[in-house]
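Note that this complex is displayed minus one protein chain, with the remaining chains in position.
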Amino acid sequence: MVILLKENAEAKKLQKLMEMLEAKNVSVKMTEGQHQTILGLVGDTTEIDIEQLHALDIVEDVKRIQEPYKRANRKFHPLDTVIKVGDVAIGGGNFTLIAGPCSVESSEQLCTVARGVKEAGAHLLRGGAFKPRTSPYAFQGLRGEGIKLLLEAKAETGLPIVTEIMDLSQLPLFSEVDVIQVGARNMQNFELLKELGHTKKPILLKRGLSSTLQEFVMSAEYIMSGGNPNVILCERGIRTFETATRNTLDLSAVPMLKQMTHLPVVVDPSHATGLAKLVAPMSYAAAACGADGLMIEVHNDPQHALCDGSQSLTPEAYAQVVKGVMAIRECTASIE
Amino acid sequence: MVILLKENAEAKKLQKLMEMLEAKNVSVKMTEGQHQTILGLVGDTTEIDIEQLHALDIVEDVKRIQEPYKRANRKFHPLDTVIKVGDVAIGGGNFTLIAGPCSVESSEQLCTVARGVKEAGAHLLRGGAFKPRTSPYAFQGLRGEGIKLLLEAKAETGLPIVTEIMDLSQLPLFSEVDVIQVGARNMQNFELLKELGHTKKPILLKRGLSSTLQEFVMSAEYIMSGGNPNVILCERGIRTFETATRNTLDLSAVPMLKQMTHLPVVVDPSHATGLAKLVAPMSYAAAACGADGLMIEVHNDPQHALCDGSQSLTPEAYAQVVKGVMAIRECTASIE
Amino acid sequence: MVILLKENAEAKKLQKLMEMLEAKNVSVKMTEGQHQTILGLVGDTTEIDIEQLHALDIVEDVKRIQEPYKRANRKFHPLDTVIKVGDVAIGGGNFTLIAGPCSVESSEQLCTVARGVKEAGAHLLRGGAFKPRTSPYAFQGLRGEGIKLLLEAKAETGLPIVTEIMDLSQLPLFSEVDVIQVGARNMQNFELLKELGHTKKPILLKRGLSSTLQEFVMSAEYIMSGGNPNVILCERGIRTFETATRNTLDLSAVPMLKQMTHLPVVVDPSHATGLAKLVAPMSYAAAACGADGLMIEVHNDPQHALCDGSQSLTPEAYAQVVKGVMAIRECTASIE
Partner (left out) sequence: MVILLKENAEAKKLQKLMEMLEAKNVSVKMTEGQHQTILGLVGDTTEIDIEQLHALDIVEDVKRIQEPYKRANRKFHPLDTVIKVGDVAIGGGNFTLIAGPCSVESSEQLCTVARGVKEAGAHLLRGGAFKPRTSPYAFQGLRGEGIKLLLEAKAETGLPIVTEIMDLSQLPLFSEVDVIQVGARNMQNFELLKELGHTKKPILLKRGLSSTLQEFVMSAEYIMSGGNPNVILCERGIRTFETATRNTLDLSAVPMLKQMTHLPVVVDPSHATGLAKLVAPMSYAAAACGADGLMIEVHNDPQHALCDGSQSLTPEAYAQVVKGVMAIRECTASIE
C-alpha cells in the first residue's frame, strides 16, 4: 500500500498516522520530494481499511498494491483447488460439463432433459427451482417442489445436481443438493455468503453483472473465510453498453481469474449471450482459453420453456456442442 | 408489444401464436410486407413473457412498447404518492432531508451526529447497523446493537430512523424502525422485496449499481405488488468506466423516474461520488432538477469514521449544505 | 509514481532501472519488505512512459500518483482561465449561454432561431454545418454553405458563432468562426487537436462518449501544449448501460473538472439526454453545481428539424429555461 501525503502535512498528524500503521504490523518507509511525500507500506495490509486512510486530512491519495484477498490468492496457494462432487472432480485439469433447463417445470421435462444431457456427456445436472425474475408477474419457479424433482432426476440418472439459492432461509431445503449456486444478483449478498461459508457444500458463485474481478474474488473470500474452501467461480457475462447480446461475455476473465486465484473457473455462455446460436462458438472459445467447465442451458422444447427458452439448446444440439468442446480440449492439451 | 416474424413463417405456427396471444386478452393486428410481417399487440401485455416469444422459431424479434409495470406507473396513478413517516411527509412537493453516519459506531457518536443533523434541519436520521462491505475483513457493523442505538437516538431527538436490512431473517429486528432501506446490492434480492411487500413499512429502495431505470421501477413493483405502496426510490450513482468518482451520479434519472412513476425520488450524493467535497455541489444539483429529498452522510469526526469517512461531512458542513439546498428549492419553486 | 518490484528482482536489472529513472531527473527511494519492494518516484514524472515501465520483467505494477497534465493543471495555475470571445467572457465566474439549432438548415431557419435565442439572452450562437451522423444515408449538413449562413446570422444579430470542425482539412473555412467545436467523436483525433493548438481560436472541446476525465483533460493538454490556451471543456453525457436517456449526463464531472483544471466547463444537456423535456431540469442542475455555461439546442420548428428535433427546444421554451437558470445562478452566488 502506498500513501501520498498532501503538501505541508502537519508533523503531528503524520506522527500519529505512522504510529497507527506500525500498530498494524506493517513497516513504513517515507520518500520525500520537493512537493510530495510518499509512504510505502510493506507487510500484510489486508486488514487496513483504505477508506479510513482516505478520510485523513493529511492524505491526498492511497493506492493498494497488495491484493486484499488471502485464502483465494494463488500466491499463497499455488496449486489448483480440486473440488469433489460425488465422483466428479472440478478444477485441476478436469473439464466439467454442467447442463439442464433454466427452470425446473415438471418431472417429465426434467427427466427428459436429464437423460439427454447425461447421454451427451454432462457430469452435473442444473435446474432452477427458485428463479430470480425481473418482473413480479413472471414465473417464479417451482421452489421447494422443484428441488424435489431435481432429487428425483438425480436418483434416476445418477447426476449430482446444481441449483440456485435465493435466500438463506431456503438453506434447509438444500441439504441434499450437491452444489449450491449463488446467482449474479446475489454475488454481494454478504449475509448469504457468510452462511454458506459455514457449510461444506461446494458453492458455484456467479459473477455479478457489474462486479470487477477483484470484487468477485472478494466474494469467494467471504465464503472461504467462513471455513468453506469449495468455491467454483462462474463467468456469465457483464453489463456493458452493448445490446446485441444480453450481456458481454468477458472471456479474458478466465485466464485472469486463474492467475489471481487457485479456484476452478467455469463459463455460462447461455446467460452471457442470451442467444442459443451463440452458445456453441462461445463454448468453444471458453474451452480454448482455459476454462475448467461449462454450464449450459438445455431444454427438451425450448420454444415452450417457461423461462429463457431463446438461449436454450435441445439435447441434440447440446450433444454436438459437447463433441466440439471435447475436441478443442484435447487440442489445447496438446498445445501446452 | 410488437412481434416481427421471420420471412416465410409457417402458417400453422403463426395460427398457434395468434391463438396463444388472444387467449391473453390482447388484440393482434398483422402488417404484411414483401419481406416482413409485423404483429402489433394492443392491450395489457404486462403478463406476456417476452422471452418466451423470442424463443419461438417463427419469431425474429420482439419489442415491448408498453411499460411492464402497473402499480408504480405514473400513467395509471397520475398524482404523486406522499409517504408519511411520523410527522414527516415524503413526496408530493415536500423536500426531505435524511442524514446521519454511514455506520453506527457508538451511542455517543450517534447522538452527537443526531443532534447535529437535527439542528441543521434534517427530518430523518440514517445510520448503518448492518453494513455490506466488499471485504470480509472490514468492519461489518454493530448489527442488532446498532439498531438499539438508533432507537435510543430517535428517543432522544425525535427523529424517525432509516436503516438498512441485509437479509430477511433480520426483519424482526426492524419492527420499530421507521423506514427500511434496501441497499444497492440487494435491489434485485427478490425474496427480500417480496417479504417487504407484506409489511406496511416505508421502504427506501436504492438503485443497483448496474440497474436500468426500468429494472429499478420493476423492483419497486415487486414490493408494491405484495401490497405495500410505500416505496421511496433513491438514486445513488451507477457503475461506469469513470474512476474519478466512486460511481457516476445519474441525475437525469430524477426527472425520468418522476415521469415514469408517482413515487418519491431522493438522491444520495455521498455514496454516488465518494468524495466529501462533491456533496455540496451535487446536493444543489439534485435539488435543482426536482429531487424530493437528499440522503447525506454526516459524521462528527470523519477522519476516524469506521467506514466511508472520506465521503462524510461534519455537522457544520452539513448545515451549510442544507442552507444552500433550501435556497435552491425556494428558487426552483418560484420558477415553475 | 510508485513502482512495485517483483519478488527477487535481479540486482543488475534494478540498478539499470534506477539509472534510467535518475536520468529523467526524478529522485527514487526504495522501501524493502520481506516479500515486496516499492520504489517511490518524486519529481516531474509527466514524461515517464508508464507502459514502458510495465513491460520490464522486474516490475510487477506501476501506479501514477502525480497527474500527467501540466498546462491544464489547476495546481500550477490556480486562477480560473477566462476566455474572451468578442465582448463575451467565458469562465472566471461568468455564465455563458450558447444556443442554436443542431444543424444549419437554411438562412431563414437560422436567422429566426438566432433572433429568438438572442432575445432570450444567449451570448453565442451555435449551429452545425458539418454534421457527424452515424448513418451515411442521413443528412450530412450544409458544410461550407452552412458556415456562410452562420456568418450571415452573426452579421445580423451580433452573436459570435460556435460550429463544429470534423476534419483539419476544413480549417480554412473556419477563419471567421469565433469558437471551433471539437465533437465527442473527435476528442481523441490527435492530429486535429495538434493543429488546433497552433491556432489562437477558442476551442470548445466535447468529452468523448467513453472518455475518462483524465483523458478529457489530456486532450485539452494536446491543444494547450501546441500553444493555444483557449480551451473550453464541455460535458455532454457518457455512454453507459442505461438506455432511458441517450447518454448519461455526468454532472459530477463539473466540480471534478473545475478542481483538476482552471479551464471553463460548460454542459450540453440536449445531447446528453436526447429528450427536450429533460433539458430544463438538467440545465438547472448544471447551473447549481457550478458549470460556467450551457449549450442548448433550439429550433424554431423542432418537429421538422433535419436532425435531433426530439431534443430541441423552441425559442419560447428556451427563454423559460434561461430565466430559471439565471435565477439559480443568482441563488448559488448568494450561497457561496
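Order as written gives the chain letters A, B and C; numbering starts at 1 within each chain.
We take it that contacts are C-beta pairs under 8 Å (C-beta built on N, C-alpha and C of every residue); 3 or more make two chains touch, one makes a residue touch a chain.
Quantities reported herein were computed from a predicted structural model and do not represent experimental measurements.
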(request) Could you tell me which of C:V113, C:V254 or C:L306 touches the chain that is not displayed? (result) C:L306
(message) Just to verify: which one of C:N189, C:T245, C:S283 or C:N300 makes contact with the chain not shown?
(response) C:N189
(request) Among A:M282, A:I296 or A:L313, single out the residue that touches the unshown chain. (result) A:M282
(message) Looking at the full complex, which residue from C:F95, C:F174 or C:Y222 touches the chain that isn't shown here?
(response) C:Y222
(request) Using the touch definition up top, pick the residue from A:L168, A:C234 or A:L251 that touches the left-out chain. (result) A:L251
(message) Applying the definition given at the start, please give the residues of chain A touching the unseen chain.
(response) 210, 212-214, 238, 240-245, 248-256, 259, 272-273, 277-278, 281-282, 284-290, 323-324, 327-328, 330-332, 334-335
(message) Even though one chain is hidden, which residues of chain C still touch it in the full complex?
(response) 46-47, 49, 51-52, 54-57, 68, 130, 132-140, 166-170, 185-186, 188-192, 194, 208-210, 215, 218, 221-222, 225-226, 239, 302-310, 312
(message) Tell me which stretches of chain B touch the chain missing from the display.
(response) 2, 4, 27-36, 38, 40, 42-43, 61, 63, 65-66, 239-241, 243
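In this section, only the chains that are shown with their structure count from here on.
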(message) Farthest chain from chain C, going by the mean of C-alpha atoms per chain?
(response) A
(request) Please work out the Cα centroid separation of chain B and chain C, and write it as a whole number of Å. (result) 31
(request) Round to the nearest whole Å and give the separation of the Cα centres of chain A and chain B. (result) 26
(request) Take the average of all CA coordinates in chain A, do the same for chain C, and state the distance between these two points in whole angstrom. (result) 39
(message) Where in chain B do residues touch two or more of the other chains?
(response) 210
